[in-house]
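See structure below.
Missing here: one protein chain of the complex. Every other protein chain is in place.
Labels A, B and C are assigned to the chains in the order they are written; within every chain, residues are numbered from 1.
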Amino acid sequence: MRDVVLQTIAKLIIPFIQLYGLYIIVHGHITPGGGFAGGSILASSFILYALAYDVGDGFRRMPRLAAKWLESMGGLMFVAIGLFALVQGGNYLTNFLGIGNPGTILSGGSIPLLTIAVGIKVASTIITLFYHLLEEKRHG
Amino acid sequence: MKGFRNILATLLLTVMAVLLILTVSEMPAFGEPGPAYNQVARHYLERSVQETGAVNVISAIISDYRAYDTLGEATVLFTGIAAVLAALSAHRQKRGGGDA
Amino acid sequence: MVNQLMTNLHYLVAMILFIIGFHTMLTHSNLIKKVIGMNIMETGIFLLFISIGYVRGGSAPIINDSIASYVNPLPSALILTGIVVGVSLTAFSLSMILKIYHYYGTVDSDEIMKIKDAEE
Partner (left out) sequence: MTHLPVLIIVFYLVLAFLTPLLGRIKRLNTGWLAIGGTLAGLIMAAVLAWHVAQNGPYSYFPGQWQAPIGIEVRVDALTVLMTLLNNGVGLMVMLFALRGVKNEIGEGLTVWYNTIFFLLMAALNGLAMSFDLFNVFVFTEIGTITACALVAIKPKRMCIRAALHYLILSTVGSGMILLAISLIYMVTGHLNMGFISGEIAGAFALYPLNIYVAMGLFIVGFGIKAALFPLHIWLPDAHSSAPAPSSALLSGLVVKIYIVVLGRLLFQMFGVGIFENIPVPDVLIFLAILGMLFGSISAMNQLEFKRMLAYSSVAQIGYIFLGLSLTTHEAMAGGLFHMVSHALTKSMLFLAAGAIYYKTGIKKTDELNGIGYQLPLVTAAVTVGAISMIGIPGTSGFVSKWMLAFGAFDAQRPLLVGVLLISSLLNATYYFPLISRAWFGHPRSSLRWDEPPRLMLLPIIVLMIGNLWFGIFPQTLRILVVQVASMWLP
C-alpha cells in the first residue's frame, strides 16, 4: 500500500520523533523518561517508516547487520561500563564517575551512559522484532 | 471435553477470585504510607541526589541502585530477539510439513 | 469488608484485571486471544504493583526542592523491567503463533489438538 499523504506526513514527522526519542534518552536522569521510554519512541519512528513505505525500504534504512551489531553493542556497552567499575576498584556496576552537578545533563556519574546503552538496546530490539514479524507476515 | 474444561477453569478462577478479593480486603490501605513505604523507599527519595547525582529517582534506581536488574532487563530483550529469530529462521520455507 | 474494599479499589480493580486475563488464557482456544489474555494479566499485576507505591498527595519522584512528598519510586522502577519482560514474551509467542499458522492453517488450539490426534 502506497499512500502519498501518509508517506509525506511520515517523512515530515519522523525527524521530530527521533529527536524527541534521543532527548528522552539523554535526559533520562533529570526528567521523566529514560532508556526504555526513549528507545521505544526512537524505534516507533522506524516502525512508522516501515508501515508507511514498505518493510523492504525499512530494512534498507536499518540493515539487518547493523541492527545485529547495535543489539550486541548495547548489551556489551552495559556490561563494559559495569566491568570498568571493577578496574576502578569497586564492585560490579558501581557508579564510578563523579556525580557532577545534580539537575544538569552532566550529572549522575555512569547513569546517563547506562541509560544510553539501554536506549540503544531497546530501540534496536523493537525495530528488529517488528521488522521480522512484519516481513514474516508478508511472506506468509 | 471442552465444556468440562471451561467449567473446571471457571470454578478454579472463582475460588482464586474470592481468595484474591479477600486478600484485597485485608491489605494495607491504599494511598497511605503503609509497610511498603519504609526506610528503603525513604532512602531512595532522600539520598539519591547526594549518592548518585540523578534528580530522577527512578533513573537512579534502575541504573544505579538496582542496575543489576537492568542488566537482566537488557538481557531479556536480547533473549527475546534471539528466540524470535531462532524460531522464525528454523521454520522458514517449510509449510504444512509434517513430523517426519 | 466492603468499606475496606472501597478504600482499596485500585487493588481490587487490578486483581479483577488479573482474573480476567487469567480466564482468557485458560478458557479461550484462540491462541491470539491467549496472548491478549496474557497481556491483560500482566497489566493487572503492573497496576497492582504501581498502586502499592502510591502515596496520597505525593508527586512523581523527580527531586525538586518545592515538593514536599513523593510516591514510592521502587515499584515504578521495577515495573519498567516488568514491562520489558512482557514485551519479549509477547513477541516470542506471537512469532511462534505465526509459525503455527503456517503449519496448521489455524490459530485455534482445539483444532490443532485434533490435527495431532489424527496423525498419531
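The working rule: contacts are C-beta pairs under 8 Å (C-beta built on N, C-alpha and C of every residue); 3 or more make two chains touch, one makes a residue touch a chain.
Not measured: the values here are computed from a predicted model.
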Among the displayed chains, the hidden one touches A, B, C
Sole touch to the unshown chain from C:5, C:60 or C:100: residue C:100
The listed residue (A:21, A:35 or A:82) that touches the chain absent from the view is A:82
Across the whole complex, the chain not displayed is touched by chain A residues 68-69, 71-72, 75-76, 79, 82-83, 86, 90-95
Residue list for chain B contacting the dropped chain reads 19-20, 22-23, 26-28, 34-41, 43-44, 64-69, 71-73, 75-76, 78-80, 82-83, 85-87, 89-91, 94, 97-100
Residues on chain C facing the left-out chain by the touch rule are 18, 21-22, 25, 31, 34, 38, 41-42, 45, 48-49, 52, 74-75, 78, 81-82, 85, 88-89, 92-93, 96-97, 99-100, 103-104, 112, 116
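Simple rule for what comes next: only the chains that are shown with their structure count from here on.
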Rounded to the nearest Å, the gap between Cα centres of chain B and chain C is 8
Between the Cα centroids of chain A and chain B the separation in whole angstrom comes to 21
Between chain A and chain C, the Cα-mean centres are separated in Å by 24
Residues of chain B that touch two or more other chains sit at 49, 55-56, 58, 62, 70, 73, 77, 80-81, 84, 88
Among chain C residues, those touching two or more other chains are 62-63, 80, 84, 87, 91, 95, 98, 102
In their shared complex, chain C is touched by residues of chain B numbered 2, 5-6, 9-10, 12-13, 16-17, 20-21, 23-27, 29-33, 36-37, 40-41, 44-45, 48-49, 55-58, 61-62, 66, 69-70, 72-73, 76-77, 79-81, 83-84, 87-88, 91, 94-99
The residues of chain A that touch chain C in their complex are 30-32, 34, 36, 102, 122, 126, 129, 132-133, 136-137, 140
Listed in rising order, chain C residues that touch chain B in their complex are 1, 4-5, 7-12, 15-16, 18-19, 22-23, 26-27, 29, 51-56, 61-64, 70, 72-78, 80-81, 84-85, 87-89, 91-92, 95-96, 98-99, 102-103, 105, 110, 119
